[in-house]
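In this view, the complex is presented without one of its protein chains, the others remaining in place.
After this line comes chain A, so read on.
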Amino acid sequence: MKKCLKMLLAAAMLSTGLAAPSLHAADDPNPAAYAAALKGKRVLLVPMAMGFDLAQGWSAILKREVDAFGGVFETRDPNWSVEAGAQAITEAISSETKPDVLIVMSPDLNSYSKLMKKAQAEGIYVVLVDNPANFKADAYVGGDWTQLGRLEAEAVVKGCGPNSSKKIGLVQGDQVNATSLYQYAGIMEVLEKKYPDFKVVAKPDSNWDATTSRNVTTTMLQQTPDICGIIDFWDGDATGAAAAIREAGKQDSVFLVTTGGGEKTADCDKIADGTYGAVVMTELAQETHNMVAIIKYLLQSGQKPGTASPLIYTLMKATTKENLRPDSCWDLKALQADAEGK
């Protein structure tokens, strides 16, 4: 018995001895390569402003991820000023500590195109988020705004119902921003092709301002009292349209659809209390993790900036009271507390 055991032990030792090279191979070389590619790399986020839910959500998750791979994460806050944003990008390109990846939320199609090209020429990867631009970025991560418009149109048609007046009002953002123009195109496409009996009775601009949204919606509701649904192009100003509907006492007869980043107080709480009928939401966490994956890929790819420009569209869906779940939204306060705790 003892002999048997000894032999077994010897066999085992022998096999371990034989297996030794493969054990050394199990000392995975990949993390070292990963660390070499990513450690100390600088990621700079330049959104349109830091003071709104999307930017704060992105930056909280990005900071956590970039810190985790030993990189340096920074943000700049242009506070809705196109010039300040341009300056931030220019300064980043020419600074000693150049970023390796520049994440830009472009205010419109063209303003930053030249600057971003310059950044690529300096060897900086440029990732566009949320707002498309006329520029061959190393990736676009964000919404397909035409699709978003289509989803909004479907939501408002469903909210109105087949027996309604079939009259819809739009509160657009402006006439220059891609997010507003593409959204409009998507809405009109669905209404014209699928629901020709639904009519858009008015389509004023809010200029993304809640007070303006309130005033134009008030006028709209007075001009067409039997409107059954309104699409406001952003939850940042849809509070104004909601106020107008509330003040006209039409909460039950007008279905308000808007879009947003899916932050709890901005979207889900307002779906729950009936302010919004439906919100087409971007899955912010998913979107940010897409950015993280792209950053990690680009930094290891060894490719020259500007080589490819993939589109990484974020999944969007219309959330209503019916499909609202406790985890439909993300909580900015919790995310920030989390980031500060670490």
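The rule is simple: a residue touches a chain if its C-beta (ideal position, glycine included) is under 8 Å from a C-beta of that chain, and two chains touch if they have at least 3 such contacts; residues count from 1.
Basically, contacts and distances are computed from a predicted model.
Given that one chain of this complex has been left out, which of "Ribose transport system permease protein", "Amino-acid import ATP-binding protein YxeO", "Acyl-CoA dehydrogenase FadE17" or "Serine/threonine-protein kinase RsbT" is its protein name according to UniProt?
The UniProt record for the chain left out of view names it "Ribose transport system permease protein".
With respect to the chain omitted from the figure, which of A:T218, A:S253 or A:S309 is a touching residue?
Of these options, the touching residue for the absent chain is A:T218.
For the chain left out of this view, which of A:S95, A:N110, A:N134 or A:Q175 touches it?
A:Q175
Which positions on chain A touch the chain that was left off?
Contacting residues on chain A, toward the hidden partner: 49, 51-53, 56, 79-81, 174-176, 202-205, 207-212, 214-216, 218-220, 222-223, 236-237, 239-240, 243, 246-247, 265-266, 332, 336.
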